[in-house]
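Here is the structure we will look at, set down as structure tokens.
In this view, the complex is presented without one of its protein chains, the others remaining in place.
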Amino acid sequence: MQRIDVALVGAGRMGQVHGPNAARHPGLRLKYVVDARPGVAEAMAGQWQAGVAGLEQALADPSVGGVLVCSTTDQHLAHASAAVAAGKAVFCEKPVDLDLAKARQAQPLFRDARFLLGFNRRFDPHFLALKRRLDAGEVGRLEALHIVNHDPAAPPPGFIPTSGGLFKDFTIHDLDLARWLLGEEPCEVFASASCLVDPEIGRLGDVDTARVLLRTPSGRLCVISNTRRSGCGYDQRIEAFCSGGRLAADNVHTSTLVATTAQGALAAPIHPGFPERYRDAYRAQIEHFADVVHGRAAPAIGYDDGIAALALAEACGQSARAAAPVHP
Amino acid sequence: MQRIDVALVGAGRMGQVHGPNAARHPGLRLKYVVDARPGVAEAMAGQWQAGVAGLEQALADPSVGGVLVCSTTDQHLAHASAAVAAGKAVFCEKPVDLDLAKARQAQPLFRDARFLLGFNRRFDPHFLALKRRLDAGEVGRLEALHIVNHDPAAPPPGFIPTSGGLFKDFTIHDLDLARWLLGEEPCEVFASASCLVDPEIGRLGDVDTARVLLRTPSGRLCVISNTRRSGCGYDQRIEAFCSGGRLAADNVHTSTLVATTAQGALAAPIHPGFPERYRDAYRAQIEHFADVVHGRAAPAIGYDDGIAALALAEACGQSARAAAPVHP
Amino acid sequence: MQRIDVALVGAGRMGQVHGPNAARHPGLRLKYVVDARPGVAEAMAGQWQAGVAGLEQALADPSVGGVLVCSTTDQHLAHASAAVAAGKAVFCEKPVDLDLAKARQAQPLFRDARFLLGFNRRFDPHFLALKRRLDAGEVGRLEALHIVNHDPAAPPPGFIPTSGGLFKDFTIHDLDLARWLLGEEPCEVFASASCLVDPEIGRLGDVDTARVLLRTPSGRLCVISNTRRSGCGYDQRIEAFCSGGRLAADNVHTSTLVATTAQGALAAPIHPGFPERYRDAYRAQIEHFADVVHGRAAPAIGYDDGIAALALAEACGQSARAAAPVHP
Partner (left out) sequence: MQRIDVALVGAGRMGQVHGPNAARHPGLRLKYVVDARPGVAEAMAGQWQAGVAGLEQALADPSVGGVLVCSTTDQHLAHASAAVAAGKAVFCEKPVDLDLAKARQAQPLFRDARFLLGFNRRFDPHFLALKRRLDAGEVGRLEALHIVNHDPAAPPPGFIPTSGGLFKDFTIHDLDLARWLLGEEPCEVFASASCLVDPEIGRLGDVDTARVLLRTPSGRLCVISNTRRSGCGYDQRIEAFCSGGRLAADNVHTSTLVATTAQGALAAPIHPGFPERYRDAYRAQIEHFADVVHGRAAPAIGYDDGIAALALAEACGQSARAAAPVHP
């Protein structure tokens, strides 16, 4: 397989996940790392025999076939638009933007783009296995879903003001999963949310604990369970209730070890956070992006999926504030 | 231990559970079986060396210390009232009645009664273990609950018209569990319900699939998940999300057997229905009732608990019909 | 169902298990309790409206259809022989005796007896489920077995001298299970044993930790794992390796509760000892004995099974002492 050059834009938290995965892929070569913060691009570039460049330089290089947009959320749209305009295949971290109107305005730019949105959970092998068996109808027709997405520990309060709030920052993953698995667009959204974890989050106008109830036109029901602090690691589960039984994708534990004593049988903790829990999903995502870059596949998740999830997240916020269902 | 005589009123589905448990208890003697249907009382009485009697006769016998009311739902209130008026200790199957106003009217009669309401789940050893660890604060403060109560298979349509509907007949168990575990009375009820299992249930004006979202004054959230047909047995689970982690009481399987083949690891089915799943709960309930009959304990679940759960069930129905939250 | 009278001989540890189960059975009536120790028979008799009697009196009563022999091991053979000679159906706790020659000598007395030996594990619903699926060939032909039988904590040293030693007292259960499940008599026994738990057990000439490897004529292999102190409760498992996969009957936990925290997922302890772990097995055993008493069933486990297991236990001891395989 020939390698195609890619550029990484943003070498922060998510860039440090995706950059090395791209560098290790036999079909990609990490040619540029773009990051304005001093030393950040250099550190990653040095590790993987890549160069450091500005965005314009990277986009201007015709050998660059793909761009990974891992910059801060407020820059996603600008960076992705520029890369798409330059004719590159683009992988972009979620969300496309926090402003639904602005994101909708940009929609035409992405109409025919090779644009892959980073809803990583769709690439998780456990959730994928669930999706395949649902689609195969192995346990009958889907009737209801239960999605658990619990962060291990509350973020520092400083993160809250620019996060977009719980629903747009965090629940958005589950709203995408719900759309993907339900096979119907939810037509009713009811959200109830509290601030139980950290009162500082409440003072900043956000919530940290929520339950969302989605309803589809055919009467399917979906519950989303969120908290910023599970107390027990990164709790990530999906349960699908079907006419013939149920399918559950459970948490992944750090090992299979069980210590049985008079106190009980202690299984190893579940994964503590996203880098470990979704390690295989991140790899599979880059595998898929390499296929997109090489022209072997169309992107599985597009810009419109980003818009749809964002619209549902906005509806969650409205519902929670009004204590009433919203019909998006 | 001396045995005290008890009478069983109603030898149908639930009477066949409670009657033998009372007969086997070393502190009780099943003296009378009351059931107007031909042969029904006789069959049970013959099996357990008891006599057959009418309600008046049984209540008039001063040796009878306790009465188990297992008649049809529409007779619960009349039979229980008569037994209480006769000074007996009374065990009564749930619900106290389907009509909230009527049940509230009767409330004074039960003020000082030795009256135990049959919310059997509170006696389940698994749920009890969860309750005890919650109360001990072992994993911190309770923040949210998830209660799964899925019947194995839809009842015959003939059952629906007199059932009181999904919420009063079935969800009422979960509403009682929620009150018991949350330690607060829910102040907001939102229910979304569908008819996905059997269209005949819908034609009769009922629903068969529901999700209920309760909220308490302190912001605790509780999700109740119901279906009339799980497709996989009697799915009975509780999960409590706390500040230090989570506590889960999972399903009970029919055996610990696991068959591992190339197709996967097949664990034995979960219990198919209530008699097996709550076998130990039913025994413990009668143990507790024996303590009440002998004057060693006050009833753990009273008439007022029945009213409170019934009021929440009524709120669920209102919410589902109006597609809006209700504040009971 | 008419009740038939039974007598309990020995109201000690095992008598306190079997006596109440018989008393609660709708087809049996506990008429006599026989126990020479002051107050012991009286306590049980008072609880269950039974009488206190000597063995002769109980055996002479023609209304007595069955006798439960739960006396000390050195009296099993004498009490069981007397009851059989009196024409009673007999349930007898294991082992039949500790002396293989003596037990073999008595064999003719039991030839046509209605004699049920108390190898309780054969009545455990989990092990029974495994046996049924093995017999049905659901995962192919049986090739090997792994039996784990670990006591929770070492017995007081005073128990050791009269116990018969680890193999005759404890391993004998597993040897019976092996015979039952393998469907062939083992032809080679190799045992390796140590004293790792309590040096006092070693000073008394016994061992507390052992592994036994059985081989059958067709080449099937069976491993038995024993310890007097598991440190984690009463560890009771069977695994069957077959041509199409494996069947495992795992431990029973005290509840389904799991507490998940940052330290891991702590499942409830496994049962701490035999009364809880084999509660259902003991009930089923008495159910079967009631069928034998009523003439509805032939005993599932006979005197010859006791002899065969005892002979294997003796072979284990010889093998461990000689550090060489023994061909029984």
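Going by the order they are written in, the chains are A, B and C; count residues from 1 in each one.
Heads up, the rule we're going with is that a contact is a pair of C-beta atoms (placed from the backbone, for glycine too) under 8 Å apart; a residue touches a chain by one contact, two chains touch by 3 or more.
Note that the coordinates shown come from a computational prediction; the quantities given were computed from them, not determined experimentally.
Among the chains on display, the ones the left-out chain touches in the entire complex are A, B, C.
Checked against the full complex, the one of C:Ala50, C:Val139 or C:Ala281 touching the unshown chain is C:Val139. Within the whole complex, the absent chain has one touching residue among C:Ala43, C:Ala85 or C:Ala324, and that is C:Ala324.
The missing chain, though absent from the display, is touched by one residue of C:Cys232, C:Ala249 or C:Ala290; that residue is C:Cys232.
Residue A:Ala268 is the one among A:Leu204, A:Ala268, A:Ala308 or A:Ala323 that touches the chain not shown.
Remark: the residues of subunit A touching the chain excluded from display are 1, 3, 20, 23-24, 26, 47-49, 125-126, 129-130, 133, 138-139, 244-252, 254-262, 268. Mapped onto subunit C, contacts with the missing chain fall at residues 139-140, 143-144, 146, 150, 188, 190, 192, 194-197, 209-211, 213, 215, 219-221, 223, 225, 227, 229-232, 235, 241-246, 323-325.
Residues 231-233, 235, 253, 260-270, 272 are the ones on subunit B that touch the missing chain.
We adopt the following convention: only the chains that are shown with their structure count from here on.
Summed over C-beta pairs in contact, the chain pair with the top total is A-B.
Using the mean of the Cα atoms as each chain's centre, the chain most removed from subunit C is A.
Subunit B and subunit C carry the same sequence, and matching their CA atoms takes a turn of 180 degrees, rounded to a multiple of 5.
At the centre of the protein atoms shown, by the Cα-centroid criterion, sits B. Taking each chain's centre as the average of its CA atoms, subunit B and subunit C sit 38 Å apart.
In whole angstrom, the spacing between the mean C-alpha positions of subunit A and subunit B is 42.
Shared interface positions of subunit B, defined as residues touching 2 or more other chains, are 139, 244-246.
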